[in-house]
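Below: one structure in structure tokens.
Only one protein chain is missing from this complex, and each of the others stays in its spot.
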Amino acid sequence: MTERAALDAAESAPTQRGLLRVEDLVVDYAGKGFRAKKFRALTDINISIGQGETLGLVGESGSGKTTLGRAVLGLAPVSGGRITFEGQDISHATRRQRRVLSRDMQVVFQDPYTSLNPALEIGDILAEPLGVQGMEATAAKKRVKELLDQVGLPSDAIHRLPREFSGGQRQRVAIARALALSPKLIVCDEPVSALDLSTQARVLDLFLQIQKDTGVSYLFVSHDLDVVRHISHRVAVMYRGEIVEQGPAEVVTRDPEHPYTQRLLLASPVPDPDRQEKRRADRHRLLEMQRQQNEQAGVPA
Amino acid sequence: MITFILKRLGSGIVVLFVVSILVFSLLYVSSGSIARNILGDQATPEQLAVKNAELGLDQPILARYFSWLTGALRGDLGASWFTSEPVASSLATRIPVTMTMVFVAMTLIAIIATLIGVAAAVKRGWVDRVVQIGAIIGDSIPGFVIGIILVTILAIQMGFFPATSTIAPGVGADAWALSLALPVIALLINGVTGGAQQIRSAVIKQLERDYVRTLRSRGIGEREVLFKHVLRSAAPAGLTVLSLQLIGMLGGVVIIEQIFALPGMGPLAVAATSQSDQPVVMGVVMYTVVVVIVVNLIVDLLNGWLNPKVRVS
Partner (left out) sequence: MTESVETAALTPAPGRAVPEKSGQTGTVVRSTVLRRLFKNPLGIIAIVILLAMAVMAVFADALAPFDENFANISKTLAAPDGVNILGTDSSGRDVWSRLLFGAQLTLASALLCAAVAIAIGLPAGLIAGYYAGKFEAVSNWVVSILMSLPGLIVLLTIRAAFGPSVWIAMIAFGVLISPSYFRLTRSAVQSVRNELYVDAARVSGLSDLRIITRHIFSVVRAPIIIQTAAIAGVAIAIQSGLEFLGLGDPAKATWGVMLSEGFKNVYLTPSLLFWPAFAMALTIGALVLLGNAIRDALEDGEKIKHRRKKIRTAEDAATASAAKAARKTVATVEAGTEHHLVKVTNLGVGYPQADGSVKKVVDDVSFHVDRGEILGIVGESGSGKSQTAFSILGLLPDTARIVAGAIQFDGNYTVAPGEDKVSQDRLSKLRGKRISYIPQEPMSNLDPAFTIGYQLVTPMMRVLGISKAEATTRGMKLLADVGIVNPERTFKAYPHEVSGGMAQRVLIAGAISCEPDLIIADEPTTALDVTVQADVLDLIRDLQRRLGVGVILVTHNFGVVADLCDRVVVMQNGRLVEEGPVREILRNPKKEYTQTLLASMLEGKEPMTMLVPAPSSVTARSTAKENVL
């Protein structure tokens, strides 16, 4: 963690960051085969999210950002450290505890094509989390209608199958499923990466609107710095299983401190030829500068 | 590479060992009445006891298994309880007959099924439809029924082939080939129809892969794309199918030999089975498992050669 991020963390009141807390989290995956070495996916992760806050988690493939989201959800093994939700340790929650927890913590995945069971009607998909909590059928049906309305889908969607919908619409269904139990936190794992540009914009708007209306918090995982900047209050940057920088979104995504974040920022092209030419030049300068620094520090390129 | 072969051989020996224990204990169930079966109903209890002692049946099962195992390791599989013929030597005279047929049939299946399967995948249209219909017909009629039909029509009714095939060492090559023709055809029809169908779908699957389009975009000719790249990637699927067919054929050939009265493993196995002749049954099973292990090893090696990813791990 950088100095600034530490400072930033100290400044904010603990109650404000009290919803989700991840301390010194380590995740190891068992290697394939008998004597294979363990693979360390996450090293000493510290993050926290407050009520109504969005923490953006940005990084490239293999950086561990998805694993962190999955660890919070109980879908990845916690080998060390602690995850607490509203003060309660959930690092090794049982399935029963998870069932209770699912009222407050939900998920939206990246791929709207595989995150919905193709054989189930939309109504059944949305009623699933309600049924787990023991809601009766008529009440569930009413809630499903509300949810469809909330995410901007027609109410006749109840009896349709996922394949009848476009990617953006499916992602709305996935969001509706996450909202079903009015959770306090939604883990969003690359929820707009598979979508077209204009669809992405509409789905991002939906996320913002929902947060405004319900005060839900997001742990928003994405590879796209622009997306993360747009939706997050604070941003954490991940690189090779570690958080290399975190702080207010504006600072981290516009004027980053860590060399990797700087590279990431300048690598993403902007939609104007002349400004892009400038950014390209900046990027080359940065790479050259970092290369020289590394050489001086004796690190091989 | 050598460690890979040794590993596979090691696991093959374990399998052989496990199967021998299983089969031996299964056969133990029926060995109580063997002496009476051999000597007949008139035998006195004393005669039965003598026979049991002679066959080693008075010993506990573990001792019996160990004496069989130590013998087997030295290449001595015991002797038939009924004919007293050593199992090893009766296997030795019969294996060549059976394996010749199996080998010829498998080779023909591999060639014909590949040709037809590839043609169906590439040409589609009527070739494809014929292969599909052929697969349904092939699946519908068991191999031995095909054998019976062939004998009845081609040999008995029309007289094109000899109805029973005996392979005497003295006969000429043409007579030998003619006598083997029908049994081999009966063995291979199911294999060809089923194999062609599987190879067809494997090739179609490969033709749809991205890299095929890229190869074409690089100016590589259609024939090279098909025979060098697509076939190679489809081959592992084809090999798996062929090896499963070969395993099935080791059973199917028993019935075929019975139909054509061939002096192969079949009649030996059937006779031993109906009499519960334990040493012979053990011998037949062990020989079969050895063949299967060798075939699987060869298939694994071929797969490793075809697929560099497998080779590394």
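Letters are used for the chains, namely A and B, taken in the order the chains are written, and counting of residues starts over at 1 for each.
Here is the rule we go by: a residue touches a chain if its C-beta (ideal position, glycine included) is under 8 Å from a C-beta of that chain, and two chains touch if they have at least 3 such contacts.
A quick note: this is a predicted structure, and the numbers were derived from the prediction, not measured.
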| item | value |
| --- | --- |
| Sole residue of A:Asp28, A:Asp44, A:Asp111 or A:Glu242 that reaches the chain not shown, by the stated touch rule | A:Asp111 |
| Touching the absent chain when the full complex is considered, from B:Gly71, B:Pro86, B:Gly248 or B:Pro263 | B:Gly248 |
| For chain B, residues in touch with the removed chain | 15, 18-19, 23, 26-27, 29-30, 136-137, 139-145, 148-149, 151-152, 156-157, 208-211, 213-221, 224, 229, 232-233, 244, 247-252, 254-255, 258-259, 269-270, 272-278, 281, 284-285, 288-289, 292-293, 296, 306-309 |
| Touch residues of chain A, complete complex, unshown partner | 60-61, 70, 73-75, 95-96, 98-102, 105-107, 109-111, 114-117, 119, 121, 125, 128-129, 132, 154, 156-157, 159-161, 164-169, 174, 177, 195-202, 204-205, 208-209, 223-227, 229-232, 249-250, 263-264, 266-276, 280, 283 |
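What we mean here is this: only the chains that are shown with their structure count from here on.
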| item | value |
| --- | --- |
| Where chain A and chain B are represented by their mean Cα positions, the distance between them in whole Å | 56 |
